[in-house]
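My questions will all concern the structure given below.
Missing here is one protein chain; the remaining ones are kept as they sit in the complex.
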């Protein structure tokens, strides 16, 4: 299990009860594996932190974060870091941000 | 000895050859003591990183940083952290910033 | 190209900043033609600072007219220009600030039929619009016409900025291969916006634009890397925050590899972004940049 910092940006905190910064202790979903991935963190957040079921669609669609949410690990786009399979270490910062469209 | 990150802000990088961010490995000045303090870091920076003697006065006056430089340890004012005697740990970020006066 | 005495006096203070690149920087601005799409909250501060800095030619594109409800944030307009086309109102203010600027007015609705021909006349595009349909269209058109793009958005107290299609970096589609579903989008009119927060993001845009036009990002001394700036204006008792995220480069599987004028004219952007967006686009409140 790992302890990571999580931040919700671009208004995504609204989906998580107004929480902007939090710390999570995440277990690996696959028990054969010691490693914890962002996929495990996403599941953890969906299970533990979304209190209102109708908000689920604002975070997860088709088994991963919905289109329009960018994920960053230690301020780096997860696309450069294996996306869902990115392995997390203690102290890592994972940022989730909604894409904004206003002008 | 400790390895810390150092940043120079508010134009203070000009005193350090244009370097804005750097890493320093600092020895304790007092050999009886394992602990490394900000005082040790200031001495280290003055000795190792100021190449031009006439720049010294832009960083150090009367044995400490000159009036107008603020020092922050992990984004916190050193006034809240024992100032020169603040003990540094590996990975700490020490920021030095000039006070600006333009408008 | 050179500067006259008045120009030295007007721009001298910025030419003194080492990173601005001195006379070359100023001439870089003077020779440049930029297009600002959207004369709203982002466009207001971006236009004022780019005009003040001495960009030679500025195109302003908007189909909308100034409304009273714009004025808490759209500081390029004023009470007396309510009802005027935003392009005309913005032009008037730009000229008052700096009569040296050539202003091209495009008072129209940007579409996949007219975008390419308009963009061709410019060196740099600023996306100050407020809806995904236009954001995809602008990015695709920048790719097809080989123009760098400073793209930003702002809602409530937050904002985002990316430099796209620049020095072989990503396009908007590389970052956002699938559009946000319409029902997941918050717009200014739903959520409101703090005037200076959107203004700050427009100001960030003007600074990144000046960097591009003065060759601050260059292979030799400071190569461009894809980033996203994320701004939050209301950070409880931490004040305000601006973070820089390191972003992906151009994606091999992205449409941008084969984007061209004809393809753009055949894309149904409304359908791509989702049905409900069609309504968003026809609601004058929601497309109020």
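Residue numbering begins at 1 within each chain, and the chains themselves are lettered A, B and C in the order written.
Please note the rule applied: contacts are C-beta pairs under 8 Å (C-beta built on N, C-alpha and C of every residue); 3 or more make two chains touch, one makes a residue touch a chain.
Given the structure is predicted, the values throughout are model-derived calculations rather than measurements.
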item: Chains in view touching the one left out; value: B, C
item: Residue among C:3, C:84 or C:97 that touches the chain left out of view; value: C:97
item: Residue touching the undisplayed chain, where the options are C:75, C:105 or C:267; value: C:75
item: Contact footprint on chain C, counting only the chain that is left out; value: 6, 9-17, 19-20, 45, 48-49, 52-54, 68-69, 71-73, 75, 78-80, 96-99, 156-157, 161, 188-197, 199-200, 203-204, 206-208, 210-211, 216-217, 222-225, 227, 229, 231, 233-242, 244
item: Absent-chain interface as seen on chain B, which is shown; value: 9-11, 20, 57-58, 61, 66-68, 70, 72, 75-77, 79-80, 95, 97-103
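Following the convention adopted for this analysis, only the chains that are shown with their structure count from here on.
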item: Of all other chains, the one whose Cα centre sits farthest from chain C; value: B
item: Where chain A and chain B are represented by their mean Cα positions, the distance between them in whole Å; value: 36
item: Between chain C and chain A, distance of the C-alpha-averaged centres to the nearest whole Å; value: 29
